[in-house]
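Every protein chain except one is present and positioned as in the full complex.
Letters A, B and C name the chains as they come in the text, with residue numbers starting at 1 for each one.
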Amino acid sequence: MSATAVRTGVWFIGARGSVATTATAGCAAIAAGLHPAAGMVTETPPFTGSGLPAPTSLVFGGHDTVGCPLPKRAEALAAGGVLPHGLPSAVHAELAAADAEIRPGGPLPGDTRSDEELITAFVADLTGFGHRNDLARTVVVNVASTEPVPAPGERRLPASSLYAAAALRAGCPYINFTPSTGLRTPALQDAVAACGLPHAGRDGKTGQTLLRSVLAPMFMQRALPVRAWSGTNLLGGGDGAALADPGAAAAKNAGKERVLADTLGAAPEGEVHIDDVPALGDWKTAWDHIAFDGFLGARMVLQTTWQGCDSALAAPLVLDLARLVARAHEQGMSGPLPQLGFYFKDPDGGPAALFEQYLALLAFAETLRGER
Amino acid sequence: MSATAVRTGVWFIGARGSVATTATAGCAAIAAGLHPAAGMVTETPPFTGSGLPAPTSLVFGGHDTVGCPLPKRAEALAAGGVLPHGLPSAVHAELAAADAEIRPGGPLPGDTRSDEELITAFVADLTGFGHRNDLARTVVVNVASTEPVPAPGERRLPASSLYAAAALRAGCPYINFTPSTGLRTPALQDAVAACGLPHAGRDGKTGQTLLRSVLAPMFMQRALPVRAWSGTNLLGGGDGAALADPGAAAAKNAGKERVLADTLGAAPEGEVHIDDVPALGDWKTAWDHIAFDGFLGARMVLQTTWQGCDSALAAPLVLDLARLVARAHEQGMSGPLPQLGFYFKDPDGGPAALFEQYLALLAFAETLRGER
Amino acid sequence: MSATAVRTGVWFIGARGSVATTATAGCAAIAAGLHPAAGMVTETPPFTGSGLPAPTSLVFGGHDTVGCPLPKRAEALAAGGVLPHGLPSAVHAELAAADAEIRPGGPLPGDTRSDEELITAFVADLTGFGHRNDLARTVVVNVASTEPVPAPGERRLPASSLYAAAALRAGCPYINFTPSTGLRTPALQDAVAACGLPHAGRDGKTGQTLLRSVLAPMFMQRALPVRAWSGTNLLGGGDGAALADPGAAAAKNAGKERVLADTLGAAPEGEVHIDDVPALGDWKTAWDHIAFDGFLGARMVLQTTWQGCDSALAAPLVLDLARLVARAHEQGMSGPLPQLGFYFKDPDGGPAALFEQYLALLAFAETLRGER
Partner (left out) sequence: MSATAVRTGVWFIGARGSVATTATAGCAAIAAGLHPAAGMVTETPPFTGSGLPAPTSLVFGGHDTVGCPLPKRAEALAAGGVLPHGLPSAVHAELAAADAEIRPGGPLPGDTRSDEELITAFVADLTGFGHRNDLARTVVVNVASTEPVPAPGERRLPASSLYAAAALRAGCPYINFTPSTGLRTPALQDAVAACGLPHAGRDGKTGQTLLRSVLAPMFMQRALPVRAWSGTNLLGGGDGAALADPGAAAAKNAGKERVLADTLGAAPEGEVHIDDVPALGDWKTAWDHIAFDGFLGARMVLQTTWQGCDSALAAPLVLDLARLVARAHEQGMSGPLPQLGFYFKDPDGGPAALFEQYLALLAFAETLRGER
């Protein structure tokens, strides 16, 4: 088999969402040389020679519970300024191809299938995808809307865990880019331990928490006590609506606060709000207000305002992760990858400061170079 | 001589300025247990056992060209909210003692002394200080107002270099916490090479540049191209007035831009303004606006607003540096100390990202533990 | 009776709170010529000759449920930067005099008195205050912590209404500077109609809403459609703790949103958060994010950050109101005073834009000049 024939599958849970659509369209644009790979860390020099699958070798598919075709979804994203105008038509063929590989997710309301039946169906979808496209491997990436925190005593697995279980059973490395449960449930503990697959998560670090993971270490290093750290996030789009659910917001906020507590030693005063503001579309504004003490207790304040597009921040990280985890699988690694904490709010161990996470990522790139 | 008798001198150039007054009063307050040592990195656990001189063992003196007594200066700082109310009276004795060790600086307008005469006078001041107080060593720290960038062809040494030359000649380790010339002039090159003393500089990194040294690496690590980085600083006090001089502002700004260029590879678009706003007193507000590109060229913006008191930010760093350089001298080190880049906008080499500078500082703390 | 003998009482509900303490201390300072009357609109030229009682003629007293003496409370406010250092001692006599006129409020938990018994007690307190101090009249001003919105079906009057009822019965003009119920309850409708007293309310407009009442008209006048208006308030002190109660926050937010709806025609998207951040003490930070449309739908954003001390903003307005309502009473006016909408989030009618409210206030000043 020639090198060019080795292709890697990327299977999105939430394949018609903003992040997956942006990643699919963007990968096609970068593969075609239409845009530079801004935001893709794996395209920077330290990753040269690490054996990552090339953007041209990625094949996309996935599960979703909505039916809007990817090319149409991409047009909507372009109208909202997330994708460049003209891009959806330029990569229409690639979007249509990915769209043809999207299968119905679940369970939807009224679905009477058991957890086991759903998992079985998902495994079949994954297996079919690999066979049809002659893939060396398929990485499953959860980019679906955030689920509410499961209620105590809830006996059924959340959907994110059903997909994760299917990934393991189908022999697919798994990435959870959301704060949803995924593999992190006692019900999957044995399967995770036995699977022999690499996996990574949880909850992509794209904006406000990214900032926090560089600012909190600064305060710690400079011995400046943080008195209060407050934040407000305004966002529209599907994510805004999903996070207007208090349960989902709680799941998201837990990750944000973990970064502060891990770095500063204790969580400072202050709350985090996530407001659904439909007028903002896919653009997010995050305001942080940090009250800290200087010498002799002088009261000082840092405020930050971050205006970004979450999908455009997440998509290149998702592509990075798919490539890195695919290569880790190729190298025979298994289990959690704390070396990828750079990408997550709630990583599988490792340091909390972005700089240390970056150093760990660079070391991981070195490891990936090695021949198996 | 008992261990408690070992005392270390700290000689401030600009001894009646806000930074020196805050450092002198604050060291007394910390030594007396009146306040925790917020902002002093050398009081955090990694520095335990590094052999640094204790705050109680520091003796203060210095040069200045103005005559306002330190206790009165401290009262003015308390009225402006830089020092806690009540502190000036609580440490009046220590302020009066330091005030008694302040000698006239120079040259003032009309002063007809030659450079050599001035240096000789300064050396005598330093030597007398050491003898009177039975000091193991004296560290000279420049915290005077920023000088204008020397005009090309100017033949006389700037005042900061006269003081620096005097320090070397008196066998004193030297720290330049300002952007002024200090040791960085060809005229002192031979003296620096021959002195066998440790020295550190230049230009303390207290606020806006501190932020830039953690944010710029974030953009680099995340492969997010920075298009423009603009900044405005509003400040009153003596520093505001001094920096209203375009020459002094140019000296200051050079350091700020260096951090971006060093980290990002090239200086992005954007200017830095320093406005004298007397109404703000010793408090500074720094606004930064960073335009960056996300995936597929999506335009994003980060803004930061930093509201701090420069003197209260600088003073603990100045105490840190005096302690570290004193210990380096005790350990027989000489030459520039790039390990202290953590503290400077324009360091003597070493990395530009704060995190790497912090790691270097921690390693330096380890080195200082060793017996000579 | 000589003109100098005419004295006016100001009776604070919440007399030991931050606002009342600041107003009491500040009035004494202004009367003594220690400070200019910044923030007091009634001390600006348009009010000259309106016959308002002079600051020197005001006598303070009130109800409170806590026991901390006013001089001590003032010291705490000075330590928090609300009052200037040195002021509490400079006006100690006036604070002690006001403290001697503070009576226990109620009902406290466990208080078994009926509503009627409480009202009767409060009336006696008011009457005694007037007699002891030979007052021409006493204005009652509610500056107590915000009460929760009364639960539907609640049969007892909220405390704010008990105090208000007592004011009417004692023949005292009444001002409600809080969002609490006060006179606005059906139970007091008849008493209000029959009292023949001027009254004003509700909910002082000090910071974020003040801004909104000038910015919202700007968007309307320029025909720029506001898409979303979001806000976050961070505050500590007693007010922060009180407003951490969702019921109290709801009462407060209703006023904030009313200004937008009244001016813009309909309430835009967006929420308002009030966070209790004890580290901020009596200082408040309010961030607003306004998304609006320009020509052809261009998306634009205005953000505002307001950093103020609520007590220092409220106190001069409270003094203004006491003086204006006292003079209105002297002139024989009765009923609600919509001319004072300038001061309130939720006024008794009148325009919503600050500028129109200011014009109405100036016209009211003219009216007050007239002899009865």
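Just so we're on the same page, a contact is a pair of C-beta atoms (placed from the backbone, for glycine too) under 8 Å apart; a residue touches a chain by one contact, two chains touch by 3 or more.
A quick note: this is a predicted structure, and the numbers were derived from the prediction, not measured.
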One chain isn't shown here. Among C:54, C:193, C:261 or C:300, which residue touches it?
C:300
Among C:51, C:81 or C:171, exactly one should touch the missing chain; which is it?
C:81
To test your reading of the contact rule: which positions on chain C touch the chain that is missing from view?
22, 26, 29, 35, 37-41, 43-44, 81-84, 87, 210-211, 214-215, 217-218, 221-225, 293-298, 300-309, 312-313, 315-316, 342, 353-356, 358
I need the residue numbers on chain A that touch the omitted chain, in ascending order.
79, 81, 85, 305
Taking the full complex into account, what residues of chain B touch the chain not shown?
227-228, 230, 232, 234, 268-271, 273, 275, 277-280, 285, 287, 289, 291, 301, 303, 305, 307
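Please note the rule applied: only the chains that are shown with their structure count from here on.
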Please decide if copies chain A and chain C contact each other with the same set of residue positions, more than half shared, or with different positions, and reply same or different.
same
At what distance in angstrom does the C-alpha mean of chain C lie from that of chain A?
49
Report, in whole Å, the distance between the mean C-alpha point of chain A and the mean C-alpha point of chain B.
43
Tell me, which residues of chain B touch at least two other chains?
81, 305
